[in-house]
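A single protein chain has been omitted from the complex, and every remaining protein chain is retained in its original position.
All chains are identified by letter, namely A, B and C, in their written order; residue positions are counted from 1 within each chain.
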Amino acid sequence: MIIVLKRNATKEKIEELKGQLMQQGVAVNTWVGQHETVLGLIGDTTAIDIDYIGAQDIVESVKRVQEPYKKANRKFHPSNTVITLPSGEKIGDGELVLMAGPCSVESKEQIIEVAIRIKKAGAKFLRGGAFKPRTSPYSFQGLHEDGIELLLAAKKETGLPIVTEIMSKEDIHLFKDVDIIQVGARNMQNFELLKELGKLEKPILLKRGLANTIEEFLMSAEYILAGGNEQVILCERGIRTFETYTRNTMDISAVPILKKLSHLPIIVDPSHAAGIPWLVEPLAMAGVATGADGIMIEVHNNPKKALSDGAQSLTPDQFDEIAKRIFKAKKAFDSCKKN
Amino acid sequence: MIIVLKRNATKEKIEELKGQLMQQGVAVNTWVGQHETVLGLIGDTTAIDIDYIGAQDIVESVKRVQEPYKKANRKFHPSNTVITLPSGEKIGDGELVLMAGPCSVESKEQIIEVAIRIKKAGAKFLRGGAFKPRTSPYSFQGLHEDGIELLLAAKKETGLPIVTEIMSKEDIHLFKDVDIIQVGARNMQNFELLKELGKLEKPILLKRGLANTIEEFLMSAEYILAGGNEQVILCERGIRTFETYTRNTMDISAVPILKKLSHLPIIVDPSHAAGIPWLVEPLAMAGVATGADGIMIEVHNNPKKALSDGAQSLTPDQFDEIAKRIFKAKKAFDSCKKN
Amino acid sequence: MIIVLKRNATKEKIEELKGQLMQQGVAVNTWVGQHETVLGLIGDTTAIDIDYIGAQDIVESVKRVQEPYKKANRKFHPSNTVITLPSGEKIGDGELVLMAGPCSVESKEQIIEVAIRIKKAGAKFLRGGAFKPRTSPYSFQGLHEDGIELLLAAKKETGLPIVTEIMSKEDIHLFKDVDIIQVGARNMQNFELLKELGKLEKPILLKRGLANTIEEFLMSAEYILAGGNEQVILCERGIRTFETYTRNTMDISAVPILKKLSHLPIIVDPSHAAGIPWLVEPLAMAGVATGADGIMIEVHNNPKKALSDGAQSLTPDQFDEIAKRIFKAKKAFDSCKKN
Partner (left out) sequence: MIIVLKRNATKEKIEELKGQLMQQGVAVNTWVGQHETVLGLIGDTTAIDIDYIGAQDIVESVKRVQEPYKKANRKFHPSNTVITLPSGEKIGDGELVLMAGPCSVESKEQIIEVAIRIKKAGAKFLRGGAFKPRTSPYSFQGLHEDGIELLLAAKKETGLPIVTEIMSKEDIHLFKDVDIIQVGARNMQNFELLKELGKLEKPILLKRGLANTIEEFLMSAEYILAGGNEQVILCERGIRTFETYTRNTMDISAVPILKKLSHLPIIVDPSHAAGIPWLVEPLAMAGVATGADGIMIEVHNNPKKALSDGAQSLTPDQFDEIAKRIFKAKKAFDSCKKN
């Protein structure tokens, strides 16, 4: 951490600040420039509060040199994290994993039909929403525990492990049999929820918030990891920008950046990123090309009748076609990779 | 609601869609253009899901004509909502209300000292954080219930009603004696929490999310109002943009816009918007000039020792000076207003 | 075009507005809703000024149904535009074109060395800056006409057509022998320049502005096309967002969207999008995967000594390796494409 002091900082105040910093276990190096004095901290600065430093009246600006996350950091954990489910499925082992299913679970027929179809097409996980975050209080809010029951029924029928979103830590007991718990974009910084999930021994699929930086994303993963749960899957699903053609702007650079900064697996969600069904395929291909470990795609047996997000869902037939091309592209792309 | 259909929409499909829409209680008007057919819905479209319509394969685009919020809408509630606390304080009655206090409650001495000082300076509410949303799991997370106890002690000492943030619906019971419950920017779309707060009879101070539009902000207020709690205070606290000089960009236009679209009171939080203490005063003045009902300012008895957000806090002495100028400006500005 | 009128619009005012609209050559359809009256315009609305309509005091909001661009619109020009240089090179014919070279032309040795190396690696165009838009007036501003001379010398040596940026319409005469004239992101809405370029018979490579929507991008292309020059190449080079890890955020969705909305070829510039050399390869791959017609990559014979943007340049050796993998990936992805 490098601290630039104000021009008018007195010797006494500088010594006082240095004393405070050294009490936090770091060594302090002083460098006197022409107009400024700069302090450099040596040692573990993860726990030092950058805001606290910035609040000192003699401080002009502060800059971290080390990343503020540790457990999510590839520097301290060079090999890829591979997540293995009790049923054997893996995420992050080099194979491309498809997760598919409807935005909302609506009925037993629906979810089982979709599950059978996506399994046939090569998907390894069934995703579906039981608790739905909706902008309007007047929109369908999901079937809640009944929705989870229906997902479990589809799992029983097909063997596909299930992924579904949690919206409140109070509901954690309902997710006992869920294979992967998803944290949605709006809850990426619901820290109370993240702390609770950190106590579980279950994979957590953490979506990037729509206005969160890559560093904040990794800090939210750090919350879960710091609690002891090392099974975190990151998911890029688009960020909010000025562009209005798409619902969000898929930040495709996030895939290789997260791969470099962290050891955690990363998947992309082209359905939510764009909100447009015909963009799902090219954005999925971009995910493959940048090294994503998986793709999550919305599939509905009858998009026109979907109770939520039908606008961006594919039909099982469309998914079938696209999945084929995605797997083919993955193989092709792997053969072009840098060794 | 206006629905533009695709060029290739067949008569049968158009009739089918019109039938579905009419079943939802609206009348449908058809208009055949040169290249497109357009449907216009007449009646209450609040409950019609715009995504659902957009998912129909013959639909090119959909546009709302009416706002999707009702209870928060000034059109259906022309007079200003004035929130009155049992202890008599009012928000939204034309007077300017100051809320002040530290980012985090840290000790009894701290909170009581701050409370006494801000009361003397004219603040009507004591704000302080007991549950703190922090980006890093390694930062101080607040004193939790102990923090609320200390706030209540300061209230006992000074008579100032207290405002403090909730982070999880599970904690609602701890907020029984809190006067105003704050929902932070990161939880603006924590819909499960909003629904619970809708069941209370207590004012809720709802902060705008850092990447949320004004419409989404009002939809989140609608969640609380729809539950039966009509005491919602809106708070503009800066949005995320590309500018890095300030922590966030205060969207000052939101103040007059929210006043026009809604009847709810609106306050501004210049401390969080900028993250820079010397910007608090000019941004507070901008709030006064645009008609805000209140200003929330961070005040710490010793910003340099603050456990969170000290960087943007004012000292009690600074607040004293600024509060005087703010009240003077309010009076001056009121005398220039359009009648 | 659909015009929603205000509730208080009088019959007289509505008739007056309708009269004005019909004078502009469109038919007007009136639809009276429960709370609103809506007008629908039938005919060619390209020339109707949406701002003008919005200025009428009885107008609540206006929405275009047709895109505001015509010549750039695939609806009116279904087949892909293929740009063919006099020397035979093509852009947009299905083959992937690489353009490479240094940010700034610095010396004869430099540009010829780079040209020879990139040609060997498979690049079809040499790019290099003679006029450089620099944020600081104290930074190197390019060699100007001398830079163009050096590019032409490199062209003579290698046969590679050259691409270089123009910054002012006054300089057009200097670009007589340049094969493709580039308009940089900062000049995307320099309409005076675009109009002049519309008079040429030479391909124009138009970069997307860093805060411009896809629609505005196509409107700028329309300026050139409307002038009579039909050889426009679009280039996505990243947009400005809140994310600070990369210099800009590559909007990869823009590639398939522009392909759908327009018939013009589209290339991507991963060097400027990210500003980080190790991101060039994955972002180039994302371009290939989404169907880009070309990739533009910064290559410098000695990035450490580059007078501008060295930070993001590749060495010729690195380019050699990456180009091989890009061509391999293009072939592979083509074999997976939807027919």
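We take it that a residue touches a chain if its C-beta (ideal position, glycine included) is under 8 Å from a C-beta of that chain, and two chains touch if they have at least 3 such contacts.
As the structure is a computational prediction, the values presented were derived from the model and not from experiment.
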{"item": "Which residue of A:Lys63, A:Lys156, A:Lys260 or A:Lys324 touches the chain not shown here", "value": "A:Lys63"}
{"item": "Candidate in contact with the missing chain, chosen from C:Leu210, C:Leu258 or C:Ala323", "value": "C:Leu210"}
{"item": "Chain not shown: contacting residue from B:Val105, B:Ile118, B:Ala273 or B:Leu314", "value": "B:Ala273"}
{"item": "Interface with the unshown chain - residue positions in chain C", "value": "46-47, 49, 51-52, 54-57, 68-69, 131, 133-141, 167-170, 186-187, 189-193, 195, 209-211, 216, 219, 222-223, 226-227, 240, 303-304, 306-313"}
{"item": "Interface with the undisplayed chain - residues on chain B", "value": "211, 213-215, 239, 241-246, 249-253, 255-257, 260, 273-274, 278-279, 281-283, 285-286, 288-291, 321, 325, 328-329, 332-333, 335-338"}
{"item": "Chain A residues that touch the omitted chain in the full complex", "value": "2, 4, 29, 31, 33-36, 38, 40, 42-43, 60-61, 63, 65-66, 240-242, 244"}
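Operating definition for what follows: only the chains that are shown with their structure count from here on.
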{"item": "Chain occupying the most central position, where position means C-alpha average", "value": "A"}
{"item": "Intercentroid distance (Cα basis), chain C paired with chain A, Å", "value": "32"}
{"item": "Rounded Å distance, chain A centre to chain B centre (Cα mean)", "value": "27"}
{"item": "Junction residues of chain B - those touching two or more other chains", "value": "240"}
